[in-house]
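Complex shown without one protein chain; remaining protein chains in place.
Each chain carries a letter (A, B and C) given by its place in the written order, and its residues are counted from 1.
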Amino acid sequence: MTGLRYSTTGPGMALLTAVFTPFDEAGELALDTVAKQADALLAWGSPAAFVGGTAGEGAALSTAERMALVERWCEVAAGRLDVIVHVGHASLTEARQLAGHAERVGAKAISAVPPYFHRPETVDALVDACAVITDAAPTLPFTYYHIPSITGVHLRASDVLLAARERIPSFAGVKFAANDMVDLQRCLHLAGEQEIFVGVAKLVLAAWQWGARAAIGSVYNFAGPLFRQMLDDAARGELAKAQEYQLRAQQVIDAAARSGGELTGFKALGSVLGVDCGPCRPPLPSLGPEQVAVLRAEVARLGFGVDGGR
Amino acid sequence: MTGLRYSTTGPGMALLTAVFTPFDEAGELALDTVAKQADALLAWGSPAAFVGGTAGEGAALSTAERMALVERWCEVAAGRLDVIVHVGHASLTEARQLAGHAERVGAKAISAVPPYFHRPETVDALVDACAVITDAAPTLPFTYYHIPSITGVHLRASDVLLAARERIPSFAGVKFAANDMVDLQRCLHLAGEQEIFVGVAKLVLAAWQWGARAAIGSVYNFAGPLFRQMLDDAARGELAKAQEYQLRAQQVIDAAARSGGELTGFKALGSVLGVDCGPCRPPLPSLGPEQVAVLRAEVARLGFGVDGGR
Amino acid sequence: MTGLRYSTTGPGMALLTAVFTPFDEAGELALDTVAKQADALLAWGSPAAFVGGTAGEGAALSTAERMALVERWCEVAAGRLDVIVHVGHASLTEARQLAGHAERVGAKAISAVPPYFHRPETVDALVDACAVITDAAPTLPFTYYHIPSITGVHLRASDVLLAARERIPSFAGVKFAANDMVDLQRCLHLAGEQEIFVGVAKLVLAAWQWGARAAIGSVYNFAGPLFRQMLDDAARGELAKAQEYQLRAQQVIDAAARSGGELTGFKALGSVLGVDCGPCRPPLPSLGPEQVAVLRAEVARLGFGVDGGR
Partner (left out) sequence: MTGLRYSTTGPGMALLTAVFTPFDEAGELALDTVAKQADALLAWGSPAAFVGGTAGEGAALSTAERMALVERWCEVAAGRLDVIVHVGHASLTEARQLAGHAERVGAKAISAVPPYFHRPETVDALVDACAVITDAAPTLPFTYYHIPSITGVHLRASDVLLAARERIPSFAGVKFAANDMVDLQRCLHLAGEQEIFVGVAKLVLAAWQWGARAAIGSVYNFAGPLFRQMLDDAARGELAKAQEYQLRAQQVIDAAARSGGELTGFKALGSVLGVDCGPCRPPLPSLGPEQVAVLRAEVARLGFGVDGGR
């Protein structure tokens, strides 16, 4: 097992993109869009696509759809881009099927949230659940996806990290999508071989200051180059300039969140500033053209996304 | 659409059983057990099995397993017992498949929790999500399953009731599994054609005093006759006697909850007092033989489950 | 110790009024209003005033103001009306002073929330805190005031009841202002010598069906006669009529809650339908004349408070 490391080549930070899932107006998968998404990532240097996660509305897809989507990503990414497949599911049985499939079709790695209907109550139960999944794809590095606001599983990610690396040979790290400073700091302190992927876009710069070397997020679908620039500024010592940008990015995120929720707003921004991936699936709302225009104008006032999507 | 009413024939209350899903020691479906479960329900007069819900660990099953389970129940129940199929899923696409399948194989009705990964944020979005499901099985009465402690969807059930009956032709009522007195009371006040199924076993008697006429629960897997007796006592005016029993039942439930969580404890009690349905699936814990013995003894001290399971 | 029982004389329910504290426009105590409040309670038969509680903004008063208010109430109520003094405080030292004062000036009973800045973490610590207070006023019956949404103390009231009656000689019962059905039902089951005062106006009728015999609330400042009538209807067997009223009362409460919060809205309704007690103190908002008019009109549409305040 080689782990899953992206950030060894310089002072910066690897920005992996949690890609949206493209739907047509009827809400069906629009797989033709995937090649455009892959090209867009390559264009600014995102080293991997995280497929079927929260931003990818993986939980809203059927298992068959998730597999079709992953196959398409593996095809278009082959040799150019890593594909990390989110295989988390309320049913571990389904999650295993998704994991085995990912391994067969050439994914680079897998990741999973814990079961989120019946939930693990202890760290041991959680790690056992992860092991059920990883046993179905033992050759792929596995990243635990910590997002308690959605899963309702509030066990500390740093405790999961400590237990999982003893128990799961393919354990490669944590995608940390929570707001708890103490837990993130402890993850960063304790991570040795493992990678901690920052999953909160508002905190990328701050986490970099704490030593984080990689992030996974959906904001990079439309603002990747800008975050890239921000981190380059920081790495060159221009911290004030970088902080100024981070603060503006937070305002953009707040604006998107006010437009029907962060995910709906991000997907709408992605459609106008990046590759159009269509509406969200129910129960998530989608924005109408006027709402998108209002959001775009608000974001433009923040100096964001003018000039051809930049 | 004829609705879903069970309780018109007397002063008592219909007790529908949220059946456990039988697993073998390897955690695989043990479908041979289903016939025994159906016989047990018929023996004490439960009019329906609620299949694949919370107690049935539906979310831990794959879609294929859920379908196989439902088919088995429809076979053994045919002409003797109603089968109500829980089709709720984080993916509405999967939920639709489950709903259509239930209709084809002869279920009496369907029920669903709302999507619980990406969640509806408004009553309208929630009812829209329900409509997506009911459109796939338009001939079956549909009951909204309200269980916010698990789904994280805290929208008031009484507001859902009001909106859903305007919007969904097959809307038949609410399974109310929450602890909010005001919302339950409002549901009971506002229910006209619809049925409110009490989903909190600790409150069955109290809800009966408020006019509830039906309940769905997993405690009836092993304590059905006792609850039946309690409600008969109440209907005959022996309220003090009934309350005494309800209080003891609450202690039994608390004891089960202390043994690895309510569901794990209930399934263990079911195995020794009713039909043995095997262990829970991960991430739920299962009790070892010693823990089961301790729980059984504690419950027996409460005068419960001695004398051949009664 | 004789306890604190109000409800032995018939099938109805005693309705004690949690009185507002009258302020002038500058926010200073307007003690002249107290006599009018007492007369209003006597006019429709409320047997007691609960002074300085949540609705009375006791926590917003200084200790000196609380004492002055209590003295005024004891003067005007003497021989006509019971005065129950809320002495709860974040500081047990202050609470003891309030308790001793209440005893000296002729209050009938005391009540207290638990400390709510540093909070008791166990039932024992909570009961110990209550005992610190009752030791300062040993001749007065003491009622534990359970209102977890405000105090943040979520320990089950029924557990407090069981422990407090073993430990505190003057323990007389629980004022239950929470929405947890299971806990209320258990309190009612377990109360022997003690009284359970229902503190949620939306649930008075339902709690009566469960055997509750007394309530304390602020809604009786302006709707006492109507609740009185509702309970008389219920006691005569006209349950449907009573439920119809309760449902409307809930809508009135919801309307008040939408107008700046339940307490602000209630105090405003009290000012136009009962005795004018002036504005709330900061940090609670107060309604302007136009907002009061809108609220009054909304309430009148519900058939409430027309015809001279009735």
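Basically, a residue touches a chain if its C-beta (ideal position, glycine included) is under 8 Å from a C-beta of that chain, and two chains touch if they have at least 3 such contacts.
Fair warning: this is a prediction, and the values are worked out from it, not measured in the lab.
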| item | value |
| --- | --- |
| Visible chains that the absent chain touches, using the contact criterion stated earlier | A, C |
| Contact residue for the chain not shown (choose from A:Ile84, A:Ala99 or A:Val200) | A:Val200 |
| Contact partner of the left-out chain, one of C:Leu42, C:Ala78, C:Ile150 or C:Ala240 | C:Ile150 |
| Those residues of subunit C which, in the complete complex, touch the missing chain | 54, 57, 59-63, 65, 89-94, 97, 114-121, 125-126, 128-129, 132, 150-152, 261, 263, 281-285 |
| Footprint left on subunit A by the chain that the document does not show | 179-182, 184-186, 189, 200, 202-203, 206, 209-210, 243, 246-247, 250 |
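Methods note: only the chains that are shown with their structure count from here on.
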| item | value |
| --- | --- |
| Required minimum of steps from subunit A to subunit C, each step between chains that touch | 2 |
| Chain centre separation in whole Å, for subunit C relative to subunit A (CA means) | 51 |
| Between subunit B and subunit C, centroid-to-centroid distance (C-alpha), Å | 38 |
| Residue list for subunit B, restricted to those that touch at least two other chains | none |
